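Right after this comes chain A.
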Amino acid sequence: MPRKYVIHTKEVPNRFKAISRSGVIAWEEGCLKCAVCVKTQCVYHVYEHRSLDPRQMIDSIDNECMNCLRCVQSCPKQLIHKAINPEYKSLGDDYWTPDIISKLWYQAETGKIPVSGAGYPGPFSGPNFDSMWTDMSEIVRPTRDGIHGREYISTAVDLGTKKDHLDFKGMELVEESAPAVVAAPLPILLRVPAFGAFEQETIKGWARAASRLGTFLALPAEMNPEEAEAPQSCLIPIVSLPQAQSGQGNGHSLLVEILWSEHWRKAFERMSKSHPGALICVRVPFLKGAEERVLSVAKNGASIIHLEADFHGRSQQDETLLVRDGIRSAHLALVQEGIRDEVTLLASGGIAMAEHVAKAIICGADAVFIDFPILIALECRMCLRCKEGLSCPVEINTAPASWVASRVVNLVGAFHNQLLEVMGAMGIRDARRLRGEVGRSMFFDELDEAAFGQMGYLKEGYELE
Partner candidate 1 sequence: MRRLEEVLKSGKFAVTAECGPPKGADPEAILKKAELLKDKVDAINVTDNQTAIVRMSSMAACALLKQNGFDPVLQMVVRDRNRIALQSDVLGAAALGIENILCLSGDHQSFGNQPQAVGVFDLDSIQFVQVVREMRDNEVILGGDALSKPPKVFIGAAANPFGDPLGFRVVRLAKKVAAGADFIQTQCIYNLERFKKWMEMARERNLTEKVYILGGVTPLKSAKMAKYMKYKVAGMDIPDAVLARLEGVPSKKQAEEGIKMCVETIQGLKEIPGVSGVHIMAIEWEAKVAEIVERAGLGPRPTKGK
Partner candidate 2 sequence: MDIRKRSLALFYCQNVPQSGIKQRQALEKLYGPSIKLFPLPCSGRLEPLHLLRALEEFADAAYVVTCPEGACRYFEGNLRARKRVELARKIIASIGLEEDRVGIVMNEKERQKSLADFAKELMSRVSGLRPSPVLRPRTGFEDPERKQGDKL
């Protein structure tokens, strides 16, 4: 059994005031100044802690209110109203919802998993990963009690080709020159996001986080920090074809990523020569028919394939193609071809929450890259201002590497714990066993059709209520 993998987290405060859902509007004029004012009774001390941050002009009353409405409901002159904080509403977009963003902030700040009471408040189901449920069972398929550490659940995964048999030469095990697999203690790899107001310092921080977590950070080769600044073995340089031909990339890499193109083999061969110690991952964009391409890449010698969707978890080409289905098709294609274990399938794009990690793996990925979450961990609001050339409201460019690293460790620590929660509930002790386990999951389309498909007939004259 591998050594127990624990991510040590500690609270790392925000640099800016986090934006939360609530807003309080309290008229001061006409206040009766009650001796026992509802404001002083606030369980969360919102009014006592109220302050104005003049740099951001943020009034903390919007950020600290927890929406219990007691002040609204008890003020004798009804001087207090509730609103939804407009800054909150404007966070992110339809995919990166304010709820997801603020929960990511929370995890990066505290390293804790988000917990709340009173049931699930969200939609019945939704697109992509939102229309999946994982399975569990209480009696006939016993689970193990791993969440609180009473039993060990392994999240480790192997990247590379897993041999389905051992080669012997006489009595000796054949040692191969190149490493067949690289181990990662958890199925989460970091990746520098496609855009963002980050700097070299930020990348340093991400690299340190990857190193502390024992995982990897994929980054364009030209961003590769100096050796003194970050351990090179945790970096995955992303090398373009011209770069590959000029022999770029660092010599210590265990993994190198190249981009798929018509001529990817050329780059692949060039890299294999210049980086004999590294595994080469081929990144395949998630386009229509991507599974064919994945298959062909696999058959042509690549041991790691990275299926890349856009940051909303869709095909870059066609918005109706969802990464969930892309992973499933690629996985199934490999299975059908009988070469599933010869390649590692990585997925990226739209992995926003810990549940997406588990679900992507269930759909067939071995591990996933997370990109924007490691930016959001740095308080990014997904406002995309940086894309427009506007200043970053949370000045990510000024964030010190140590802070960046700790925030990302916290986030991944929380993701890891949530993965344990899900695996524990499913009774799965090893992340490698989770891959492709669609039998341990449920899909909305099938369930809904089975349960309600027959309920479409309205008899003449009947009324709906």
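Basis for inclusion: all candidates are chains of the complex that A comes from, given by their letters.
Rule of thumb we're sticking to: contacts are C-beta pairs under 8 Å (C-beta built on N, C-alpha and C of every residue); 3 or more make two chains touch, one makes a residue touch a chain; residues count from 1.
The structure presented is a predicted model; accordingly, all values stated were derived computationally and were not measured.
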Which of 1 or 2 touches chain A - same complex, any copy: 2
Residues of chain A defined as touching candidate 2 within the complex: 23, 25, 27-29, 50-55, 57, 59, 62, 81, 83-87, 89-90, 383-385, 388-391, 395, 398
